[in-house]
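I have a structure I would like to understand better, so I am pasting it below and will then ask my questions one at a time.
Removed: one protein chain of the complex. Kept in place: all other protein chains.
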Amino acid sequence: MITFENVEIRFGDFVALPDYQLTVEEGEFFTLLGPSGCGKSTALRALAGFIQPSRGDIRIGGKRVTHLPSHRREIGMVFQSYALFPTLSVWENIAFGLKVAKVSKAETMERVREIAREVNLSDEQLAKSVTDLSGGQQQRVAIARALVLRPKILLLDEPLSNLDAKLRHQLRAQLKDLQQEFGITTVYVTHDQDEALTMSDRIAVMNNGRIEQVGTPQDVYTRSATEFVCNFVGDANKLSPATVQVVMRDGGSHLDPARPAYVRIEKVRIEAADTAASAAVPALAGRVSSRHYHGVYSSYRVETDRGMLRGILQEDGRGGFQPGDPVRLLVNPDDVLQYGVSRYGVAS
Amino acid sequence: MNGSLKQLLRSPLFLVVAAVLLWFSVTFLIYPNLTLLGTVFMPEGQLSFDAIRRLMSSQRAMESLRNSFLLAVILSVTVNAVGIFIVLATRYFDIKGARVLWLGYASTLIYGGIVLVAGYKFLYGDSGFITRLLLNVFPGMSASWFTGMFAVVFVMTFACTGNHLLFFGNALAKVDFQTIEAARMMGASSWKVLRSIVLPTLMPMVYAITILTFLGGLSALAAPQVLGGEDFQTVTPMILTFANAPSSRDLAATLAMILGLSTIVLLAVMNRLEKGGTYFSVSKVPVFLQKQKIENPVANVVVHAVAYALFAVYALPPVLIVIFSFTDAASIQSATLDPGSFTLNNYLRVFTDYSALWPFLVSIGYSAVATTVVVFGLLFVARLVQKFRNPATAAIEYILHIPWILPSTMVALGLIVTFDHSEWLVGNIVLTGTLAILAIAYVIGKIPFTLRMLKAAFAAVPDQLEEAAAILGAGSFTTFRRILLPIVAPTAAAVAALNFNHLLDDYDTAVFLAHPLYQPLGIVIKNATSNDTLTDTTALTFVYTVILMAITGVTMWLVYGRGAGSGVSRRRRPSPKATKALLSASPEAAREPRELAAAGAANTLEK
Partner (left out) sequence: MIASAPITLGDILKRRIVLLGAVLAAGSLLSTACTPPGQASASSNESLIIYSNSVSDGRGDWLKKEAAAAGFKIDFVDLGGGDVMNRLTAEKNNPVADVTFGLNNVYFEKLKAQNVLDPYTPAWAGDVDASLGDQAGKQFWPIVREPIMLVFNKAAYATPAAAPQDWTDLWTKDQFKGKYEVPTALGGATTQMVLAGILARYADPNGELGISAEGWAQVKAYFANGSRAVTGEDLYSRMKKSQVDAGQMWLSGKASREKQYGIATEAVKPAVGVPFAVQQVALIKGTKKAETAKKFIDWFGSADVQAKWSKQFFTAPANNKAAAAADAQAIQQTAAFKNQAIDWTLVGKYIDKWVEKIQLEYLKG
């Protein structure tokens, strides 16, 4: 549906995207994930037609759109700030694109009402000035305005970042539902790994203008292709060579203590020091140095003689451990992610 | 969407704008001024700096220059002191009757220039109220005590506080009140809070206003001319005099260039300040400023007393002008009120005698045309230079600022020497002696201020709005018309109102360029206030002044009036009234609000 072919984007001397390659399938919810400045917004804006590549091509549905103006690419976009027109009413905002396209009054009426129903905007809200709406309502107007033109692609540029935490969580689901209902190919830009993991069909993790990994949320999380992805997505312990050596004692012959190694914090098992040792798994002895209560679980920092490790424990009502308690930590060698010295080293 | 030259060439709308802009800049900004410089400094095709020698050997010229700079420095202190005080008294401290006080302080926003000076002179001059009062107490003192540096500084100090009311007041309203609450909780006194929390956050604004004040002092015209006496004359009146004598125009141009250079230096400083940071603290959780009680009873009484004393100083001249506009010439001459001398004849005369009303119609016509043209045209230009940032537009922008550097007198002269014969640039029409030339000069004079304000307004519009419109299929013109224009419209209206008011009583451009049968008000007022005349037009001048104040007030109300502020806390929108030029006859008056105003304008956009 969407392809970036060797796209290069420069701002003066600065190369934002050196050689960008990407394919997004039809109907997919595709997320560009990365820290700020990684080029994800640049890629999105190039797709929208706001930025011209200095090299390469962008295709939509096989058609080359590299030099096509924005409005002829059949895309809709929801901006980070929503970019609602402050001097127009909600209705006028949504109808703006139709009016520009000289759609008849009757059809405009019908289509605006229809989309308003879809995004749950009441007639009363349609009559209001956009400045009188709450953040969540504004976002719905922005979505309605983008979808009313029936675009083939929907671009979402961090649309949830302006909202408070609770609303953000609710809207993730709504956004995803809406996308599935319309079946529209969606490109979503965010720096929030939670959003990316929960909403996407596929994720491209970006860093420094390059794509580090493309894959399903599970792929990206459990089989992080690079050290960067591993660190950026989810939460991982970096293992010291000494720790790796302990882990290698049982079935970890494929591991190399000289290479960087990580284990996700939820893969670290924490057991009371007096529990009978599981023979299958090599253990590290340590003491709890701090505990943070999260309701569903608690996270622990454990000081071992081979370095500090973090782990989590489900809150099962039995109280867990307290700082100072002696514990032992277990890491399955299969759970260790290991990378080459170079960033492009092979995964374990 | 930073546009390149290539993009510009693709947009037919901006291509047209660019073409017109280029023609206008070359024809009316560059060519006339070069012509003028040429005739002045190369009279026989030979470069000559004789003017500098003549000026250097003139003690009077050197003293005038010194006085101008001295005045600028002194005003920088006094205007800040009074300006900050009146804003604090009406907006920060809890002073009884703050609203009435504000109205009094704001009177300088609706009248200025020669009529303001005349108003003060009417009160403090030889036969003024105050003078006679003082003479009763100190019989020995001179009746003409109100002259020289003191008088000029006094009048200009009060005349120039408009910037504080508008911009300092606005900035104060934006101070995060939570910082004040925090300081209070830590036990800080109201004085301490003011000194260490509130004022420091407003310092960038104070610097900026100080520069405006400095420039205003440097280019003072009416006050030194009328009140300076022999000891305190300044440069601008001298420029005007020399510009009037064809053989001495090189002197006028040289002096003007000295002022111009000072302006450039100060503008550079201003730009640095502008880059240095934001003028307005941005708080995510705006808490409206609450007025502060002064706990110390003595301080409270003192502040109240000073506030009301200042109120008297501000309000008396305009009030007396209004009262005396209903009396006959004799009463005005002697500044005495006699119940029998009240009459409506002055007003009847203005409104029934077509020839007395005529200057008003001319002034309103010219102001309206020039304002409409400059605001409408620059809406496109401001957008162009804001959107397409490249060396060409940057150069154009500098050129559009020329009228800030040259006094309007020089601009007028440039137009005369260039267009007193047919020029192909304007279709071989001789512009002198036409109605158009004054309108052109007015448009030129208003370009820098209008451009800066509008550019700031456009810059305050988020780029994403344009992108949103583009993606929805709107072309650059549709986006401009339907999205951007409505957003900048309030600023444009405010600029239009300020321009309109400021042009109403212009004198020094009109005196050179006005069509003899279409003489605007400024000329008529000036003639009436100058000597060598027998027919008594004093009463008429007062009526003109009152009507001017009324028109100015109404224009401002239309843009900033109370209704416009409803729904938002009144205190939060300290309605910036007219930025009436302090010395509207001053060539530099147009410089007055400049970037500050631009900042202020950008500010009004925030809801």
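Per-chain residue numbering starts at 1, and chain names A and B are given in the order in which the chains are listed.
Following the convention adopted for this analysis, a residue touches a chain if its C-beta (ideal position, glycine included) is under 8 Å from a C-beta of that chain, and two chains touch if they have at least 3 such contacts.
In this text, all values refer to a predicted model and were calculated from it rather than measured experimentally.
Chemist: Using the touch definition up top, pick the residue from A:L126, A:L160 or A:L309 that touches the left-out chain.
Modeler: Only one listed residue reaches the unshown chain, and that is A:L126.
Chemist: For the chain left off this view, which of B:G45, B:P339 or B:P516 is in contact with it?
Modeler: B:P516
Chemist: With the missing chain put back, one of B:V100, B:A245 or B:A550 would touch it. Which one?
Modeler: B:A245
Chemist: Looking at the whole complex, which of B:Y308, B:F342 or B:W358 touches the chain that is not displayed?
Modeler: B:W358
Chemist: Among the options B:P204, B:G228, B:P403 or B:G522, which residue touches the chain absent from this view?
Modeler: Checking each option in B:P204, B:G228, B:P403 or B:G522, the one touching the absent chain turns out to be B:G228.
Chemist: Contact with the hidden chain only, please: which subunit B residues?
Modeler: 54-55, 57-61, 118, 121, 126, 144, 225-226, 228-233, 238, 241-242, 244-248, 251, 354-355, 358, 361-362, 364-369, 371-372, 416, 420-422, 430-435, 489-490, 493, 496-497, 500, 511-512, 515-519, 527, 529-535, 555, 558-559, 561, 563-564, 566-568, 607
By definition in this document, only the chains that are shown with their structure count from here on.
Chemist: In angstrom, rounded to a whole number, how far apart do the mean CA points of subunit A and subunit B lie?
Modeler: Computed value for the inter-centroid distance: 54 Å.
Chemist: Using the touch definition from the top, list the residues of subunit B that touch subunit A in their complex.
Modeler: 1, 462, 464-465, 467-474, 478, 482-483, 486-487, 489, 607
Chemist: Quick one: which bits of subunit A touch subunit B in the complex? Just the residue numbers, please.
Modeler: 45, 48-50, 69-71, 75-77, 79-81, 83-88, 96-97, 100-101, 131, 145-146, 149
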